[in-house]
Each structure stands twice: as C-alpha cells, then as structure tokens.
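The structure under discussion appears below in the form of structure tokens.
Here the complex is missing a single protein chain, while all its other protein chains stay put.
For reference, chains read A and B in written order, and residue numbers begin at 1 within each chain.
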Amino acid sequence: MENNSPTAASGKIPFWRDVRVLRILFQVIFLLGVILLLTLLYTNMLKGLRGLGLTLNLNFLQDEAGFGISEGIAYNPSDTYFKAFWVGVLNTLKVSIIGIVCATLMGLFFGIARLSSNWLIRTIAAAYVECFRNVPLLLQILFWYTAVVGQLPKVRESISVFGGAFINNRGIYLPSPEPASGLNTWLWFLGAGLLLAVILYIVRWRQLQQLDRPGFRAKWALPAFLIVAFCGWFLTPGRPFTLDLPALQGFNYQGGMRFTPEFSALLVALSIYTSAFIAEIVRSGIQSVVKGQREAARAVGLKEGQTLRLVILPQAIPIIVPPLTSQYLNLAKNSSLAVAIGFPDLVSVGNTMMTQTGQAIPVFAMIMVSYLIISLTTSAAMNWYNSWITRIGR
Amino acid sequence: MRKYLFQTAALVLAILFVTPLVANSQESILEKIKERGRLICGVNKELPGFGYLSQDGTWKGFDVDYGRAIAAAVLGDPKKVEFRPLKAADRFPALQTGEIDVLIRNTTWTLTRDTDLGADFAPPTFYDGQGFMLRKDLGITSLKELAGATIGVTAGSTTELNLADTTRALGIEVEPVVFEETETLYQSYDQGRCDVVTSDKSQLLSRRQSLKNPDDHIILDVTISKEPLGPVTVHGDNKWNDVVSWVVYATFFAEEHGITQTNVNTFDTENPEIKRFLGASGDIGAKLGLPKDWARQAIAAVGNYGEIFDRNLTPLGLPRGVNKPWTQGGLLYAIPFR
Partner (left out) sequence: MEDQELTQEIKPPTNTKGAARWLKDNLFDTWYNAILTCLALVCLFFALKGFLTWAFTEAEWDVIPANFRLFMVGSYPQEQIWRVWNAIYILSALMGLSAGLWGGLVFRFAVALSGVWFISALLPVELSTRGWCLGAIAMIAVSFFLGRGRTGLRPWILGGWILSFPVIMVVLRGFGENGVLTSNWGGLLLTLILAVVGIVVSFPLGVFLALCRQSDLPAIRWVSTTYIETVRGVPLITILFMGNVLIPIFMPGLDINQVLRMMFGITFFSAAYMAENVRGGLQGIPRGQHEAAQAVGLNYVQTTLFIVLPQALRSVIPAIVGQFIALFKDTSLVAIIGLIDLLGVARSIINNPDWLGLQAEVYLFAAVIYFIFCYAMSYASQDVETGLGIGHI
C-alpha cells in the first residue's frame, strides 16, 4: 500500500518501481488491449460479412438509388446513392437551422417571461417549460404529426388564409416572392443604402468614441438603410418581386412555398422542445447576474435598455453560450427522430440506403461522420461567437 | 504508481470483459433450432391474410401458417415457433444478424436481394403483382392520369423502387410519400394525406377491408411488376434453406395429390412417391436432417397449399389466379420427392 516509502529515495530504483518506465509500460499494455479489441471486432465483422456474401466498399454510392425522396433539392430516382444521401444531409441542415432560430426566439421569450414581475406571465412560462421538457421529444413529434397536422382537412377542404395561403393535410402552402423585372434596379438601391449605412455607422462610432460614452452605434445607419430600401421599392419601375400564389391544380396545390406535414411537425416539435430548455438557460443566465449590478447601473444613470445591453447581457452571455451551444447540437441531433415520421433527413435516407444495398457499415460511418462535422462546426462557430461577444463587452 | 496500475488493470479488464470469443459458429441454423427447441420466424404484424396478431393474441395468416409448417416439420410441433413482427425496412437486417431463423413476410424475390442483402430465397409461395388503389370518385382508370398525384409507399420495399421505375418510363412526375409502417400508410391514405397507395395487389385488397368505407376505393386494373413472395433464409446456410424449400414443396405436393390436413394421417396409397413423402417408406427426412414423418407433421399442422390459401386468403376475396397447382394451369410445381 505504501508506494512512496522512503527506502527507494537513495540507490538505484528497480525498473518495476520506476514511475517513468511504468507509465510507458502501462500505456503500451493498454493500447495493445485496445488494438486487440478492435482487431477482434474487425475480424469478426469481416468473417460475418463474408458468411453473408457481402463485401465492404463504397462503390455502391455511384449506383443508381432508384427510390424517391419526397422533399429537398432537385433529385430524381435515377440519381446516385451519394446524391440521395446529400439530399438527406441538406434536409437535416434545413430543419436544424430553421429550428435553431425558432427555438432561440421562443426560448428567449419564455426565459424572460419566467423572470417577469407579473405573476400570471411567470406562471404560464413556468408551466410551458415544465410541460414540454418533461415529455419525450419523440412523443411530441408523433403527437404533432398524427394528432395535429394529420387531422387538418383534406386538399379539397383546405383552410384558406386571406385567399393566399392554404393549410391542409398535405402541408402549408404560402405565397412566395418570385423575382420580377424590377429586381435589378431595386438591388442598386439596396447597394446604395448599404453604402450609406456603413458610412453613417462609422461616423456614429467615431462620434461616440470622441464623446467617450456608450450608445447605440447603428442609431443612424439602420433607419437610413430602411428609408432608402423603402423609397427604392416605390421608385423602381415595375415591382421587384411578384407573389406566386399557390393554386389547386389537379391533385395538389401548385406554386408558392410549401412546408410538408412531416417538416412542419418536426419543426414545431423540435422548436418547442428545445425552447423549453433554452428558456431555462436564459433564465438562469440572467439570474446569475447579481441584482446589485442592475441597481448600480441604474444609479449611474443608465436607462433600462442600456442596463440590459451594457451591464446584464455582457455578464450573462458568457454563461449562457456554452449550454446554449449544447442545446443547438442537441437540436441538430434530435432532428434525426424525423425517421419516425418519414421526413427524409440523413438518418432516414441512410436507413433506406441500408435496406436497399445491405451496406450497413459504410452507411453508418457516413451518418456518423456527417453528424460529427455538423457538431464540430457548430461548436466552433459558437465558441467564436462567445469569445467575440466577451471581447466586445469588455 | 498504483494509480496507473489501477487504471490500466481496470481498462484491460473492461476490454477483456467485452471482448467476445471469435465466432466459431459453423453450425447450421437447423441445429440451433433443434437445440433451442423453438423456431424464430420473422413475420408481418399488420397484414390481415398474410401475417397479423389477432384480437385474441394469436398469430394468424398465410405466412404465419408456413412458419408453423416449418416448426412442425423440424420440431414435430406447430406451436414451437416464436413470431417476431418486423417492419419492411427491418426484415433483412434481422435476417442477417441471425435474430430470426427464417423470414416469411410477403417478401419479394429479386436479384439484388439475392446477391447483395445476404439472403437466400425458398420457392415463392405466392405470385403477386404491384397495383394501385385510389378513390373511386377521382374517376381515374389509367396510370398516365396519375401525374402530379401524391402516392404512398412503404419504406424499404420493392414497391418503392418499382414506382420510381414506372413513373419514369411513363414520363410523369408523382410525389412519393414514404411510410415506415404499413398501418400508417393506409391510415394516412384514408385521411387523404395521399391520393393513391401502391403495393402488392394482395396487400391492397387485404387492407381495403379496414378502410372506413371500403367500397369508395378501387384497385386499378394494371399490374406494374412481378412480385414472387416467399420465405427467405440467411445466405450461405444451404442445409437450412433446403429444409425451408422442401417444406414449401411439401405443401404443393400435398395439394397435387389431394393430401389434406384431415386425411394425412390415414392417407392410404400404393404410390411409392407419396409413401416416401409420408415417411411410410424410405427416409427422405434423414437427407434433410429431419425426422422421418416431417412432411406428414407439416401437413397435419396447417394442411396443403390449397387449405392454407382457403383459410387465410379466400375470406379476403383474393382469387387464386396463378397460385394454383401446375396441373390446373397454375405456377405451383412441386419438385419430385425422390
């Protein structure tokens, strides 16, 4: 037991008691163990696959996929498996990015509502958070898909919103802007507005620096840009955009923008579920800023908005961002539950590929690598944002 | 220092613990079943007529009966079988991983499946074709008119691929909606999520019964594919595949010769082939690694092909079509029992 007995202090240390040797020895043993395990698994796998008459390679990716995918970028069944997988990846990204934006906004709203001085608002927000984060996401997705979206009326009995948008059990159809003749002229206006805004921003920044007081740097730039853009819209000969209205043609509505039921249900469930967690993060982040800070800020004459922007947020954001990042990653990973309702994300396309080709291992590897890339990029972006916002705050 | 010893020892132990023995299972599935005393059969759980769990908790259906026949032939007891419900997309992994001994789940025999999915097929037990079901009031009679329609299919099926092929050949665009579960597919169709469902005609016919108003729906008079459905075993186990194949032939043979569930034990004949078949002379069972009376047991358990068909599929209104013995102009042809 007494490994550091003083007797070894003098004289030659036998190698079996020499920490330097032992460190290396133990690591070698350990690595050998790991390698042994991996080779065993690998040989087992090869043996198993050979028994089934399967080979392990990625050549199948160039074969014709042959199955249809109901949404995503242009794709048809004669495209390759690789293209099919790519459609899945893009669908995952699409639902994740839109989901992150929605979840953040909703989470922010409910997080702040939980700190409201109004008892009713506070209680409703607390109930929202508790209800949605204590029920499995998969159940919520299925609920939205089968019990809400699935119960919408049939195509021919669609709910019409102002005659332009239609809701039925095949999706939500919205009018979409289509570029028209005036778009080029209007883009020139936008460019000019942007230039003006940048100049005004810099001018204002300088001015604030000279005055040595905090202030809203985009105070002039933002309105200037909006005014130019707005005027340009009306001055442009011909409209820059026309609205493409969805209309019933044959079996379905054609034209406009469409959110499929699968996408809508997945998005709603993901956003609500994640927003409940984000609300908690926002709440504890803001609460972590000591009350005295707020009072001190008020005492030196900062306004409510300034207190939030210059005192509370710079201290709260570094606390909020790391857990927020992991929520974003969770949302991206949770989007894989799409497989339960048939939204063609990368896991569900990957699954179809597996059942069609039998190449389970390469497809799993592709899925894993895709998610690892998504996770690493998101973490990197959020870390960068965190260091940037912390620097600004100082 | 001890800390390293501890860490390393713990990790090495952990590794040794999870390290499995290198597989040495050259043993046929047939032996495994005999050891286990139970056959594990992958079936459909939501296709009345072929495979479904009835209200009283028993398994019923055409495919299920074949599972029982195999259990009876191998173990002498049609009850010694465990049915595992499988989704279309899960069936081949389940077979590859040895989770099931035999897959009898209205599975179509295709070249790719035979070669790339690690599967071996036994003779088809049901010759089917892919069709389309839609609402009568749409007034559609040909495939061309389906342009722009939303069409529901099950994930991981040949129908998914046939649909893509057919629409491409016709030069029309349709919107496929893929469902993991057969049940959800038909439910969504009933709710109007899709205009059309496409699947094996037998399945369309079977599932039409459970729609809200079966009479509102028609099955188009077109068949876009050949769907030979039959039992599947894992690739490379020829001995086991032989057993499954010959149980199937036994049901064909019994119908050809009028051997039924009721008369199989008392069947009196001088025909040497039938005698061999019933185990009254010779021992063809031993060649398959089965008991002498294997065929008699199988027929006693579920009856001949015609009886299995009549019990499960006739009530659905499914005509026998080509699924008749060759002697009556059908495709069922038993290989000689010699």
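Going forward, a residue touches a chain if its C-beta (ideal position, glycine included) is under 8 Å from a C-beta of that chain, and two chains touch if they have at least 3 such contacts.
Nothing here was measured: the structure is a model prediction, and the numbers come from that model.
Undergrad: Kindly state which of the options A:Ile13, A:Leu105, A:Val135 or A:Ala381 is in contact with the chain not pictured.
TA: Considering all chains, including the one not shown, the answer is A:Val135.
Undergrad: Footprint of the hidden chain on subunit A, which residues?
TA: Its contact residues with the unshown chain are 1-3, 23, 26-27, 30-31, 34, 41, 44-45, 47-49, 51, 115-121, 124, 130-131, 133-140, 142-143, 146-147, 150-151, 284, 287-288, 329, 333-334, 336-337, 339-340, 347, 351, 354, 360-361, 364, 367-368, 371-372, 375-376.
Undergrad: Can you name the residues of subunit B that touch the chain not displayed here?
TA: These residues touch the chain not displayed: 2-4, 6-8, 10-11, 20-25, 37-38, 46, 57, 82, 84-87, 90, 93, 96-99, 181, 183-184, 187, 210, 212.
Basically, only the chains that are shown with their structure count from here on.
Undergrad: Would you tell me which residues of subunit B are touching subunit A in their complex?
TA: Interface residues on subunit B, with respect to subunit A: 1-2, 4-5, 7-8, 11-12, 15-16, 18-20, 22-23, 88-89, 92-93, 96, 112, 115-118, 147-150, 155-156, 160-161, 163-165, 168, 175-180, 188, 191-193, 195, 234-236.
Undergrad: Residue numbers of subunit A touching subunit B in their complex, please.
TA: It is residues 3, 17, 19, 22-23, 26-27, 29-30, 33-34, 36-37, 40, 43-44, 47-48, 51-54, 66-70, 76-78, 150-151, 154-155, 169-170, 249-252, 254, 261, 339-340, 342, 344, 348, 351-352, 354-358, 360 of subunit A that touch subunit B.
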